[in-house]
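Removed: one protein chain of the complex. Kept in place: all other protein chains.
Entry: subunit A
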Amino acid sequence: MKRTPITRIALYLVLFAGAVVSVAPYLMTLNSAFKEPAQVLTTPAWQPAFPVTFDNFAQVWSEYDMAGFLLHSLIYAGVVTAGQVVFSTMAAYAFGRMSFPGRDALFWGYLATMMVPQIVTLVPLFLIMREFGLIDTYLGLILPTAFGTPYGIFLVRQYFRTIPRDLESAARIDGAGTLTVLVRVLLPLSRPILATLATITFITTWNTLLWPLIVTNGDATRVVTLGISALKGQYSSQYHLILAAAALALLPLIVIFLLFQRHIVRSIALTGLK
């Protein structure tokens, strides 16, 4: 296709504008979190923080249990991610590589539930947790998503099916059992997809509001989404505080995203091609 310089410049302008809009809210938030309280209100958001102050962070850290919120979210997201990776991998191996009666019906059952909105399960899920005495406990928080979600199983299964069967047969002839084949042959080859699954699960769980809102109510289990939305409710106009808190809640995500961005970008691109 022929391109004139003008259309080329227009293209770059559109892309540049898109890039600015994508990062501006992050940068403005971080910038304002470093400003003095009065300056957050009196200076425009794009004006660089000067003088730079860490007081806002110190204040949310000492006066509110920000460290606690972050720690509780780390426990929640960490355990769910570990469970998701281990149990999704096991189930994906069974679905993708073994034949057993009921396999296809079960797999379709898993896929069908991906259509069900989350809110549909919440009232009964709350009642189940209450029956087990797990309200306001980490177990109650973690259990519903810790055994592997249909999405996770689907993702890993599709990947397993691209690995040549010969590798597995060779190991079987050498006398390897199912578990050995899974751990020694398939897992080393599946690192990219497992990294993707772990990253996406961690991010999703870290960001979850609704389930923690319903199943927890105490200080010892308060995750960061609940912590900062309560701050917002209490100090809605004290932007220096709530922006610093929002920045702290987003920071771990940005670190993880930048570490694994290659996997994430590729896996999103692939989701539409299935």
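One rule holds in what follows: contacts are C-beta pairs under 8 Å (C-beta built on N, C-alpha and C of every residue); 3 or more make two chains touch, one makes a residue touch a chain; residues count from 1.
Heads up, the rule we're going with is that contacts and distances are computed from a predicted model.
The chain that is not shown carries the UniProt protein name "Carbohydrate ABC transporter membrane protein 1, CUT1 family", picked from "Carbohydrate ABC transporter membrane protein 1, CUT1 family", "Response regulator", "Cytochrome c1" or "Alkaline phosphatase synthesis transcriptional regulatory protein PhoP". Only one of the listed residues, A:Ala49, A:Ala195 or A:Leu270, touches the absent chain: A:Leu270. The missing chain, though absent from the display, is touched by one residue of A:Trp61, A:Tyr110 or A:Tyr138; that residue is A:Tyr110.
Shown as candidates are A:Val79, A:Leu143 or A:Leu194; the residue that touches the absent chain is A:Leu143. For the chain left out of this panel, the touching residue among A:Ile6, A:Val23 or A:Ala105 is A:Val23. Counting over the whole complex, subunit A has residues 1, 11, 14-15, 18-19, 21-23, 25-26, 28-29, 32, 40-41, 44-46, 87-88, 90-91, 93-95, 98-101, 103, 106, 109-110, 113, 115-128, 143-148, 150, 153, 178, 182, 203, 206-207, 209-210, 213-214, 224-225, 228-229, 232, 236, 239, 242-243, 245-246, 249-250, 253-254, 256-257, 261, 264-265, 268-273 touching the chain that is not drawn.
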